[in-house]
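Not every chain of the complex is shown here; the ones you see sit where they belong.
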Amino acid sequence: MRSYRKELWFNIPRRMGFVDITGDVEACLSESGVREGLCLVNAMHITASVFINDNEGGLHEDYARWLEELAPHEPVDRYLHNRTGEENGDAHLKRQVMGREVVVAVTQGKLDFGPWERIFYGEFDGRRRKRVLVKIIVE
Amino acid sequence: MRSYRKELWFNIPRRMGFVDITGDVEACLSESGVREGLCLVNAMHITASVFINDNEGGLHEDYARWLEELAPHEPVDRYLHNRTGEENGDAHLKRQVMGREVVVAVTQGKLDFGPWERIFYGEFDGRRRKRVLVKIIVE
C-alpha cells in the first residue's frame, strides 16, 4: 500500500465542542501499514478545526470561552455572513484561530509525537454530521 | 513526473483582499498528472496568507473587519516593526491568524475536499506583485 484515505464522522450535540481523535488516527495509521511518511488530518467542513494540544478538560473550557470572546456568536446580525440565513458567521472565524489541519510525521509506524500531543476535532457549528479526512502518504 | 512546482502571481489593488484561487490550484494539479499525494499551497510573502474557507462575500467582509479589530492598521506607530519605515506591522499579525499555508490531500487526481472548501489567497499589504507557491508531491 502506498497511500491511505479514511473519513471520520462526528455529530457533536452542542454548537461548540472538542473531541480527542488520536485513537482514531492511530487506528488509521495501523491499518495503512505505513512506517515512514506524513499523516494529514483535516476538517472537511469550514466551521470546524483539527488541531493538536492537551487533553485537559479545563483547557477546553478555556478555549471555548476565549474563542467566544474573540468571535462572539451573538448578536448573530453582527456578521454579514449571516445575511445568507445561516447563524454560523462566528464559527468561520473561530475555525481560523484553531486551524483546519495538522500534518504529523510518521516514524517507525507511529505518530511521531512529543510528550503531550493529542489530536482534536474542534466543532464550532455542531448538531449535525460532519467529517474529518485522514490521508497518509508513504515516503 | 514525480513532483510539480508552480508560482501564482497576484497584485491586489487594495491593502486587504481575498481571492479564490481554487481553479488555479486545480489547473496545477491537472498539469502535474498526480493521482495520489499531497498538495502544498503557501504564501511566499510574510504579510499574506493561504487558507481554506467559504466563497461568500459577506464572510470576507466579516474577516476584514474582525482582523482589523484584532490587529488595527492605525495608528501605524502602534507597531515597533514600523520603525523600519514600513507601515505593515499589522499585516504580519493578521497573517498569523489566517495562516501561511494549506496542505490538501490529492485523491484520484482531484483535490480531496469537503462540500464547501475553497482555497483563498489573503492579502494584508497589497498594491504590489506577490506570489503563492504550489508544490505537489506524488506518493
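Letters A and B mark the chains in the order given here, with residues in each chain numbered from 1 onward.
In the analysis below, a contact is a pair of C-beta atoms (placed from the backbone, for glycine too) under 8 Å apart; a residue touches a chain by one contact, two chains touch by 3 or more.
Here the structure is a predicted model, which means the values were calculated and not measured.
Asker: How many subunits, all of the same sequence, make up the entire complex in this structure file, 2 of them being shown?
Answerer: My count of identical chains over the entire file-defined complex is 3.
Please note the rule applied: only the chains that are shown with their structure count from here on.
Asker: Name, in rising order, each residue of subunit A that touches subunit B in their complex.
Answerer: 2-3, 5, 38, 40, 42-46, 70-71, 79-84, 89, 92-93, 95-97, 99-101, 103, 131, 133, 135, 137-138
Asker: What residues on subunit B touch subunit A, complex-wise?
Answerer: Within the complex, subunit B touches subunit A at residues 36-38, 51-54, 56-59, 61-63, 66, 70, 97-99, 102-105, 107, 112-117, 137, 139.
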